[in-house]
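One protein chain omitted, others in place.
Showing chain A:
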Amino acid sequence: MLPRHAPSHLDALESEAVHIFREVAGEFERPVILFSGGKDSIVMLHLALKAFAPAPVPFSLLHVDTGHNFPEVLDYRDRVVAAHGLRLHVASVQDYIDRGVLRERPDGTRNPLQTVPLTEKIQAERFDAVFGGGRRDEEKARAKERVFSLRDEFSQWDPRRQRPELWNLYNGRHAPGEHVRVFPLSNWTELDVWQYIAREGIELPEIYFAHEREVFQRAGMWLTAGEWGGPKKTETVETRLVRYRTVGDMSCTGAVDSDAVTLDQVIAEIAASRLTERGATRADDKMSEAAMEDRKREGYF
(Lines give C-alpha, C1' and ligand atoms only; values in the text may rest on other atoms or scores of the structure.)
Protein backbone atom coordinates (compact mmCIF):
# COMPACT_ATOMS: atom_id res chain seq x y z
CA MET A 1 0.00 0.00 0.00
CA LEU A 2 1.24 3.46 -0.83
CA PRO A 3 1.09 6.12 1.86
CA ARG A 4 -1.99 8.30 1.80
CA HIS A 5 -1.46 11.49 -0.19
CA ALA A 6 -4.33 13.67 0.83
CA PRO A 7 -4.01 17.08 -0.76
CA SER A 8 -4.83 20.07 1.40
CA HIS A 9 -8.00 21.79 0.30
CA LEU A 10 -5.94 24.65 -1.17
CA ASP A 11 -3.92 22.14 -3.20
CA ALA A 12 -7.15 20.60 -4.49
CA LEU A 13 -8.60 24.00 -5.44
CA GLU A 14 -5.33 25.02 -7.09
CA SER A 15 -5.13 21.80 -9.09
CA GLU A 16 -8.75 22.17 -10.24
CA ALA A 17 -8.26 25.82 -11.29
CA VAL A 18 -5.09 24.99 -13.22
CA HIS A 19 -6.97 22.21 -15.00
CA ILE A 20 -9.59 24.76 -16.07
CA PHE A 21 -6.95 27.19 -17.42
CA ARG A 22 -5.33 24.43 -19.44
CA GLU A 23 -8.67 23.28 -20.84
CA VAL A 24 -9.27 26.77 -22.18
CA ALA A 25 -5.76 26.96 -23.64
CA GLY A 26 -6.40 23.65 -25.38
CA GLU A 27 -9.85 24.44 -26.74
CA PHE A 28 -10.05 28.15 -27.57
CA GLU A 29 -8.44 30.54 -30.05
CA ARG A 30 -8.58 33.93 -28.31
CA PRO A 31 -8.97 33.74 -24.52
CA VAL A 32 -8.60 36.77 -22.28
CA ILE A 33 -8.45 37.19 -18.49
CA LEU A 34 -10.60 39.89 -16.94
CA PHE A 35 -8.22 41.70 -14.66
CA SER A 36 -9.39 44.41 -12.28
CA GLY A 37 -6.43 44.47 -9.92
CA GLY A 38 -8.68 42.97 -7.25
CA LYS A 39 -7.65 39.95 -5.19
CA ASP A 40 -9.66 37.40 -7.18
CA SER A 41 -8.21 38.43 -10.53
CA ILE A 42 -4.75 38.60 -8.97
CA VAL A 43 -5.15 35.00 -7.77
CA MET A 44 -6.43 34.02 -11.24
CA LEU A 45 -3.33 35.49 -12.88
CA HIS A 46 -1.08 33.75 -10.34
CA LEU A 47 -2.73 30.42 -11.15
CA ALA A 48 -2.41 31.04 -14.89
CA LEU A 49 1.30 31.77 -14.47
CA LYS A 50 1.71 28.45 -12.65
CA ALA A 51 -0.42 26.55 -15.16
CA PHE A 52 1.86 27.36 -18.10
CA ALA A 53 5.25 27.57 -16.41
CA PRO A 54 7.98 27.65 -17.64
CA ALA A 55 6.30 29.25 -20.69
CA PRO A 56 4.47 32.58 -20.46
CA VAL A 57 0.69 32.80 -19.97
CA PRO A 58 -0.88 32.35 -23.44
CA PHE A 59 -3.67 34.86 -22.71
CA SER A 60 -3.92 38.63 -22.66
CA LEU A 61 -5.63 40.68 -19.95
CA LEU A 62 -8.72 42.89 -20.16
CA HIS A 63 -9.52 45.63 -17.69
CA VAL A 64 -12.86 47.41 -17.66
CA ASP A 65 -11.82 50.82 -16.39
CA THR A 66 -14.78 52.63 -14.84
CA GLY A 67 -12.85 55.92 -14.70
CA HIS A 68 -13.38 55.86 -10.96
CA ASN A 69 -10.80 53.28 -10.06
CA PHE A 70 -8.56 53.47 -7.04
CA PRO A 71 -5.22 54.94 -8.18
CA GLU A 72 -3.34 52.37 -6.06
CA VAL A 73 -5.07 49.60 -8.01
CA LEU A 74 -4.29 51.06 -11.44
CA ASP A 75 -0.69 51.43 -10.35
CA TYR A 76 -0.63 47.78 -9.26
CA ARG A 77 -2.24 46.69 -12.54
CA ASP A 78 0.41 48.42 -14.62
CA ARG A 79 3.26 47.01 -12.57
CA VAL A 80 1.95 43.43 -12.90
CA VAL A 81 1.44 43.77 -16.64
CA ALA A 82 4.99 45.06 -17.08
CA ALA A 83 6.55 42.48 -14.74
CA HIS A 84 5.11 39.53 -16.67
CA GLY A 85 5.31 41.00 -20.15
CA LEU A 86 1.55 40.67 -20.62
CA ARG A 87 -0.70 42.43 -23.09
CA LEU A 88 -3.42 44.58 -21.50
CA HIS A 89 -6.65 45.60 -23.22
CA VAL A 90 -8.65 48.39 -21.60
CA ALA A 91 -12.38 49.00 -22.06
CA SER A 92 -13.06 52.48 -20.76
CA VAL A 93 -16.40 53.57 -19.32
CA GLN A 94 -15.17 57.19 -19.36
CA ASP A 95 -14.69 56.98 -23.16
CA TYR A 96 -18.28 55.87 -23.58
CA ILE A 97 -19.50 58.73 -21.38
CA ASP A 98 -17.34 61.26 -23.25
CA ARG A 99 -18.72 60.00 -26.57
CA GLY A 100 -22.26 60.29 -25.24
CA VAL A 101 -22.95 56.59 -25.65
CA LEU A 102 -23.39 56.06 -21.91
CA ARG A 103 -24.89 58.54 -19.50
CA GLU A 104 -23.76 59.11 -15.94
CA ARG A 105 -26.32 57.84 -13.45
CA PRO A 106 -27.81 60.29 -10.95
CA ASP A 107 -26.21 58.38 -8.06
CA GLY A 108 -22.77 58.50 -9.71
CA THR A 109 -22.44 54.71 -9.58
CA ARG A 110 -20.59 53.41 -12.59
CA ASN A 111 -20.59 49.69 -11.92
CA PRO A 112 -23.74 48.99 -13.97
CA LEU A 113 -22.21 51.01 -16.83
CA GLN A 114 -19.39 48.50 -17.29
CA THR A 115 -21.47 45.97 -19.20
CA VAL A 116 -21.58 47.78 -22.56
CA PRO A 117 -17.85 48.56 -22.82
CA LEU A 118 -17.08 44.99 -21.72
CA THR A 119 -19.34 43.24 -24.19
CA GLU A 120 -18.38 45.53 -27.10
CA LYS A 121 -14.70 44.91 -26.39
CA ILE A 122 -15.28 41.17 -26.40
CA GLN A 123 -16.99 41.43 -29.81
CA ALA A 124 -14.42 43.85 -31.26
CA GLU A 125 -11.45 41.72 -30.23
CA ARG A 126 -13.31 38.47 -31.01
CA PHE A 127 -12.45 36.98 -27.63
CA ASP A 128 -13.92 33.48 -27.45
CA ALA A 129 -13.17 32.69 -23.81
CA VAL A 130 -13.28 35.33 -21.07
CA PHE A 131 -11.95 34.35 -17.65
CA GLY A 132 -13.69 35.95 -14.70
CA GLY A 133 -12.73 35.79 -11.04
CA GLY A 134 -16.35 35.31 -9.93
CA ARG A 135 -16.88 32.85 -7.10
CA ARG A 136 -20.11 31.02 -6.41
CA ASP A 137 -19.97 31.92 -2.73
CA GLU A 138 -20.24 35.62 -3.52
CA GLU A 139 -23.87 35.99 -4.39
CA LYS A 140 -26.98 33.89 -4.95
CA ALA A 141 -27.09 34.44 -8.73
CA ARG A 142 -23.40 33.57 -8.98
CA ALA A 143 -24.13 30.38 -7.02
CA LYS A 144 -25.98 29.19 -10.13
CA GLU A 145 -23.14 29.83 -12.53
CA ARG A 146 -21.38 27.08 -14.45
CA VAL A 147 -17.58 26.90 -14.68
CA PHE A 148 -17.94 27.27 -18.48
CA SER A 149 -20.84 29.65 -19.08
CA LEU A 150 -21.97 30.07 -22.67
CA ARG A 151 -22.97 33.61 -23.69
CA ASP A 152 -24.78 34.57 -26.87
CA GLU A 153 -23.67 37.33 -29.23
CA PHE A 154 -25.19 39.85 -26.81
CA SER A 155 -23.18 38.30 -23.94
CA GLN A 156 -26.44 37.41 -22.22
CA TRP A 157 -26.66 34.81 -19.46
CA ASP A 158 -29.82 32.71 -19.39
CA PRO A 159 -29.92 30.51 -16.30
CA ARG A 160 -32.70 28.36 -17.76
CA ARG A 161 -30.65 27.51 -20.83
CA GLN A 162 -27.36 26.66 -19.15
CA ARG A 163 -25.63 23.55 -20.36
CA PRO A 164 -25.54 20.70 -17.91
CA GLU A 165 -21.96 20.47 -16.65
CA LEU A 166 -20.88 16.97 -15.70
CA TRP A 167 -17.78 15.63 -13.97
CA ASN A 168 -14.98 17.90 -15.15
CA LEU A 169 -15.90 17.60 -18.83
CA TYR A 170 -16.26 21.28 -19.67
CA ASN A 171 -17.98 21.93 -22.99
CA GLY A 172 -16.63 25.06 -24.63
CA ARG A 173 -18.25 24.64 -28.05
CA HIS A 174 -19.77 27.86 -29.32
CA ALA A 175 -20.96 29.46 -32.53
CA PRO A 176 -19.17 32.42 -34.12
CA GLY A 177 -20.06 35.56 -32.15
CA GLU A 178 -20.80 33.61 -29.01
CA HIS A 179 -18.24 33.27 -26.26
CA VAL A 180 -17.74 31.39 -23.04
CA ARG A 181 -17.20 32.96 -19.64
CA VAL A 182 -14.89 30.79 -17.59
CA PHE A 183 -14.69 30.87 -13.80
CA PRO A 184 -11.67 28.96 -12.48
CA LEU A 185 -12.34 30.16 -8.90
CA SER A 186 -15.93 28.91 -8.87
CA ASN A 187 -15.37 26.59 -5.92
CA TRP A 188 -13.25 29.00 -3.86
CA THR A 189 -14.57 30.98 -0.92
CA GLU A 190 -13.36 34.41 0.17
CA LEU A 191 -11.38 32.74 2.95
CA ASP A 192 -9.78 30.28 0.50
CA VAL A 193 -8.61 33.19 -1.64
CA TRP A 194 -6.99 34.91 1.34
CA GLN A 195 -5.40 31.72 2.63
CA TYR A 196 -4.00 31.04 -0.82
CA ILE A 197 -2.62 34.58 -1.09
CA ALA A 198 -0.90 34.05 2.27
CA ARG A 199 0.45 30.61 1.31
CA GLU A 200 1.80 31.77 -2.03
CA GLY A 201 3.08 35.12 -0.77
CA ILE A 202 1.19 37.04 -3.47
CA GLU A 203 1.54 40.82 -3.45
CA LEU A 204 -1.70 42.86 -3.33
CA PRO A 205 -2.63 46.51 -3.79
CA GLU A 206 -2.13 48.20 -0.41
CA ILE A 207 -5.79 49.22 -0.07
CA TYR A 208 -6.55 45.66 1.09
CA PHE A 209 -4.70 46.43 4.33
CA ALA A 210 -5.66 48.85 7.09
CA HIS A 211 -4.68 52.44 6.37
CA GLU A 212 -5.90 55.93 7.21
CA ARG A 213 -8.27 57.31 4.61
CA GLU A 214 -10.64 60.23 4.16
CA VAL A 215 -14.09 58.67 3.97
CA PHE A 216 -17.72 59.61 4.46
CA GLN A 217 -20.77 57.53 5.23
CA ARG A 218 -23.49 56.75 2.67
CA ALA A 219 -26.10 54.01 3.00
CA GLY A 220 -24.19 52.49 5.88
CA MET A 221 -20.90 52.24 4.02
CA TRP A 222 -17.62 54.16 4.20
CA LEU A 223 -16.93 55.61 0.76
CA THR A 224 -13.74 57.31 -0.35
CA ALA A 225 -14.01 61.03 -0.92
CA GLY A 226 -13.00 61.96 -4.44
CA GLU A 227 -13.73 63.57 -7.75
CA TRP A 228 -16.27 60.92 -8.68
CA GLY A 229 -19.03 62.75 -6.83
CA GLY A 230 -18.76 62.29 -3.12
CA PRO A 231 -19.32 63.62 -0.57
CA LYS A 232 -22.53 65.59 -0.99
CA LYS A 233 -23.09 68.70 1.09
CA THR A 234 -24.94 66.75 3.76
CA GLU A 235 -22.16 64.17 4.10
CA THR A 236 -19.15 64.75 6.31
CA VAL A 237 -15.64 63.58 5.58
CA GLU A 238 -13.62 62.04 8.37
CA THR A 239 -10.30 60.24 8.58
CA ARG A 240 -10.65 56.62 9.65
CA LEU A 241 -8.56 53.47 9.85
CA VAL A 242 -10.07 51.27 7.12
CA ARG A 243 -9.34 48.61 4.54
CA TYR A 244 -11.14 47.17 1.51
CA ARG A 245 -12.51 43.65 1.16
CA THR A 246 -13.28 44.09 -2.53
CA VAL A 247 -11.93 46.37 -5.21
CA GLY A 248 -14.28 48.02 -7.64
CA ASP A 249 -15.61 51.35 -8.70
CA MET A 250 -14.96 53.99 -6.01
CA SER A 251 -18.55 55.21 -6.12
CA CYS A 252 -20.01 51.94 -4.86
CA THR A 253 -17.20 50.05 -3.13
CA GLY A 254 -17.17 50.61 0.60
CA ALA A 255 -14.28 50.33 3.04
CA VAL A 256 -14.60 48.50 6.35
CA ASP A 257 -13.24 49.63 9.70
CA SER A 258 -10.15 47.53 10.32
CA ASP A 259 -6.76 47.51 11.95
CA ALA A 260 -5.58 44.43 10.02
CA VAL A 261 -2.21 45.25 8.49
CA THR A 262 -0.90 41.73 7.85
CA LEU A 263 -2.34 38.82 5.90
CA ASP A 264 -2.79 36.82 9.10
CA GLN A 265 -4.77 39.67 10.64
CA VAL A 266 -6.90 40.00 7.51
CA ILE A 267 -7.64 36.26 7.54
CA ALA A 268 -8.57 36.35 11.24
CA GLU A 269 -10.84 39.32 10.59
CA ILE A 270 -12.65 37.64 7.69
CA ALA A 271 -13.07 34.36 9.57
CA ALA A 272 -14.77 36.27 12.39
CA SER A 273 -16.87 38.58 10.18
CA ARG A 274 -20.64 38.17 10.26
CA LEU A 275 -21.03 39.97 6.91
CA THR A 276 -20.36 38.68 3.40
CA GLU A 277 -17.83 40.66 1.43
CA ARG A 278 -20.48 41.99 -0.94
CA GLY A 279 -22.90 42.74 1.87
CA ALA A 280 -20.19 44.71 3.61
CA THR A 281 -18.85 46.64 0.68
CA ARG A 282 -21.01 46.68 -2.43
CA ALA A 283 -23.74 49.26 -2.84
CA ASP A 284 -24.76 48.08 -6.31
CA ASP A 285 -25.85 44.66 -5.08
CA LYS A 286 -28.30 46.29 -2.71
CA MET A 287 -30.26 48.04 -5.47
CA SER A 288 -32.75 45.20 -5.67
CA GLU A 289 -33.24 41.61 -4.60
CA ALA A 290 -31.97 40.35 -7.95
CA ALA A 291 -29.51 43.10 -8.88
CA MET A 292 -26.68 40.73 -9.70
CA GLU A 293 -28.90 38.37 -11.70
CA ASP A 294 -30.21 41.28 -13.76
CA ARG A 295 -26.72 42.55 -14.51
CA LYS A 296 -25.44 39.06 -15.33
CA ARG A 297 -28.29 38.53 -17.77
CA GLU A 298 -27.15 41.64 -19.61
CA GLY A 299 -23.61 40.43 -19.89
CA TYR A 300 -21.96 41.59 -16.68
CA PHE A 301 -19.23 39.40 -15.23
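As a convention for this text, a residue touches a chain if its C-beta (ideal position, glycine included) is under 8 Å from a C-beta of that chain, and two chains touch if they have at least 3 such contacts; residues count from 1.
Definition applied: contacts and distances are computed from a predicted model.
Engineer: Can you work out the missing subunit's protein name as recorded in UniProt? Choose among "sulfate adenylyltransferase", "Cellobiose transport system permease protein", "histidine kinase" or "Carbon monoxide dehydrogenase small subunit".
Structural biologist: In UniProt, the chain excluded from the picture bears the name "sulfate adenylyltransferase".
Engineer: For the chain left off this view, which of A:R151, A:H174, A:R218 or A:R243 is in contact with it?
Structural biologist: Checking each option in A:R151, A:H174, A:R218 or A:R243, the one touching the absent chain turns out to be A:H174.
Engineer: Looking at the whole complex, which of A:H89, A:R163 or A:R213 touches the chain that is not displayed?
Structural biologist: Considering the complete complex, A:R163 is the one touching the chain left out.
Engineer: Using the definition of touch stated at the top, determine which of A:A82, A:V101, A:A124 or A:L191 touches the missing chain.
Structural biologist: Result: among the candidates, A:L191 touches the missing chain.
Engineer: Which positions on chain A touch the chain that was left off?
Structural biologist: The missing chain touches chain A at positions 1-2, 4-12, 14-16, 18-19, 22-23, 25-26, 50-55, 136-137, 139-141, 143-144, 150, 159-160, 162-169, 171, 173-175, 186-187, 189, 191, 195, 199, 267-268, 271, 273-276, 279-280, 289-290, 293-294.
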